[in-house]
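What you see is the complex with one protein chain gone and the rest in place.
As written, the chain order gives the labels A, B and C, with residue 1 at the start of each chain.
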């Protein structure tokens, strides 16, 4: 299929040609939407309605899976489909009657429908051991085991409000870990191991030294060659040196693992956006099913489900009850690691008498 | 009256002997208090009541003034009086009937009674040109002219809530400027002038260099003697170098002046304590009556009085209406100087879409 | 290609109700690349560590980005993934496709790559996962023949992305799809040839619900907003009331400024006090919608924590008209002023958010020619360390 002329800088195709006719007609003229059932929306426009069926996807998918989806789209939604910002597949149906058959066929193929409104939607996640050199854990596996456990909250709408999960496999946080209701973050816990034999060739010393946010890296000389050394007391395992210098690998099977974070949100609804905060500093990497992690996440979800009020995101709920109560209710241990010691640490100290006793 | 034996480290006398008998009896057993009129409180204890008459004081007072007060105390309050944490004089009366005559005699001597509850109490302030080498303005004079203007708010209780004023004559802020409803802060606006002839003798170079929060001071050598130089672009006129090194005076009659701050509070009532924030970056030193300053403060007080709700301190009011509205209502100009550029500046940037339009 | 595939650990991930990527991958395990990927992944699960080498420099001629080079650290054991590069393909605005178009891409990918993808990458690209260096050019030619182009990587403009916006959302305050398309096309050079200090991500959300997470995950968040009054359909309010919906508890008490009141079946909003948080509109979609005077707010500097700590974007322009008639000129102007100032004064590997924190908001605003406004901050300074710039001179007195 190769062409002879080489085209560059053409940009992506115009979205226009991927829009369902009903969408085109009502573009910018939608009146309102309604939820018909879990995973199914209707948007009512001036000249008609469009029905959305939202289906789960593991995101790491093969052409087989995609062809399954396009096949269903051709059959039920006039060949139109889209992906959401959280990697779900959305079928855009002009014909209401196609909803049930579509859902049935999805279900037959093991693909659940849901993720709307006050449910858990798909997990924003990253590459993990499947593709990234930097990963301290696997992302796709964690998503799978966690969503197996939380499945009911995807297919039903029974939580106080939306609950957004994210997984990232290292501190680069390629995704939404820093602003999610609950996040799982893979991390290293030991300083980089320096390969002095390759470092002088592979890495630029000044860039490497500059990469460390804590000034833990110093140039040094070994056997006449300039290399670097790390002040291990200053290292907080961020891995930024490894990003710029391949000769400083971080992987440490014994000590790599997972941490759990809670209470972030992005929307401006009610409150301003909030960062995710540390809940559990460390859980071991325990593949293939990470039982400690699934249990920890499920526990938090359930305590939230039971205690939060309608329209309260996890962070809003915690702000209402206070952090001491959060640790109390979830049974999570409060440790010295929860005390911030980074740049803006001082802004997290309690500088008032406001406390519950 | 000198004694022969030299006593040291005896500490202050026990408070016990200064307590009115009714206070002693009801010590720790007060049931409630009530406000009888502006400046007059009653505290009801188990075995009796004590009446408090709160009188203003310029704080910088002579033995004449103090003898006037002790004379009145002897006459009306069984010889018992105290000073408050805001430098008012409180007469503690066992006999209710003495209240009116006491107030009358105070008034005949030009001393108003008030400062309770939702009024303006005395101004926490500092030394100024009366005593301190560091002063960029005069504190006692500013208090006098501002309180002349706000007098009605001291003797009547007609504000939404307490309004606490503070004045400090330099950035050391010997008092409550950093946490007051409205504060007046004297400041320098030019770098220190270095006296190279005396500096090498008067100042320790390392301490002087270390004193600068912005690393603006460097050692240098002039005519063979080690002295310091100041990178004027980095200097933000804090005067800390002058505190440790007398050869770096800050006074600059042309550029010294006054700034106005708003919205601080200390109590934990309702909200956590709040710092005072910049309202007006600079007003000229215009003694003896600083008309620009009194006008600016009065304007803020009046806008607050008109717009805030009961039990709302200045900062709570501004938080409710938002800063854009505060600048709007007061007519104060918003400038680049209001944008924080110090250590935690980033925490003051608006990181959301929450805004009024 | 290694011996017979045994993946006892991964097999555990075939269990459970959530769609299994392992099942899916195994359906393609007849391909050497997929088979060895599974093999290496099984080993990772056993050893609790990854087996990829630090990235390598591979790419498409004339392009500086769009491909992430990836090599196995143990190619002896898993030769199928000795090369396993990803190709980032620029998605269409709003991630809309037809079956036909998607199938065409899958055809290309089945022919030249592993057949595995991420739909989509976190930045928004379609990510074609795993191919070899020699296949890159053929993939590129065939994609471009079908009107597809590469996405970004490295220190360039990253593939802009947007929420579904006016295509299916009544909240959209501007045309997110059109602006995304426009910006992506106008800045092809910035997208394909890294020459910035660091990456620059743009995300567009049609309203403050921010369904693309722009505030957290983009250097430039362009978020729809309105200036006038929220539109109220009082008859729909009456229906909510009649249906027994608790407007008091779920809307009025949750409004951050408590500027809503319900009198009988009539809802009143004190719009001068409305923060545009969208909560009431979210909860009462049949009755409420954004005002008519619409546009966007622009915030800069959202990012993940490396290195200085995570940042949400800072509001820089509270309101800008998003004017398609005008070719979005105002947005382009602003964007170019920002890039210019960042280019001149930013440091290597310094995101715009970190740059603003370093040079201070005051200097940044001066640099890009935007007025300081109380809207840009949560509070004026509370410290007295003011760098005054205007003085009285001895002479002038």
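Brief remarks follow.
The rule is simple: contacts are C-beta pairs under 8 Å (C-beta built on N, C-alpha and C of every residue); 3 or more make two chains touch, one makes a residue touch a chain.
Here the structure is a predicted model, which is why all the values come from computation and not from measurement.
Across the interface with the omitted chain, subunit B contributes residues 1-3, 6-15, 17-19, 23, 27-28, 30-34, 43, 50, 52, 56-67, 69-71, 73-74, 79-85, 87, 89, 92, 110-112, 124, 126, 128-135, 138, 140-141, 143-145, 147-148, 151, 154, 171-179, 207, 211, 213, 238, 240, 242-244, 246, 249, 251-253, 256, 266-271, 273, 275, 285, 287-289, 310-311, 342-344. Of the residues in subunit C, those that touch the hidden partner chain are 305, 309-310, 382-385. The set of subunit A residues touching the chain not shown comprises 171, 173, 178, 185, 187, 189-190, 213-214, 236-238, 254-255, 259, 263-264, 275-279, 281-282, 320-324, 326-327, 334-343, 345-357.
Note that in this section only the chains that are shown with their structure count from here on.
The distance from the centre of subunit A to the centre of subunit C, each centre being the mean of the chain's C-alpha atoms, comes to 13 Å.
Shared contact sites, meaning residues of subunit C that touch two or more other chains, fall at 208, 210, 215, 256, 275-277, 312.
Shared interface positions of subunit A, defined as residues touching 2 or more other chains, are 268, 273, 344.
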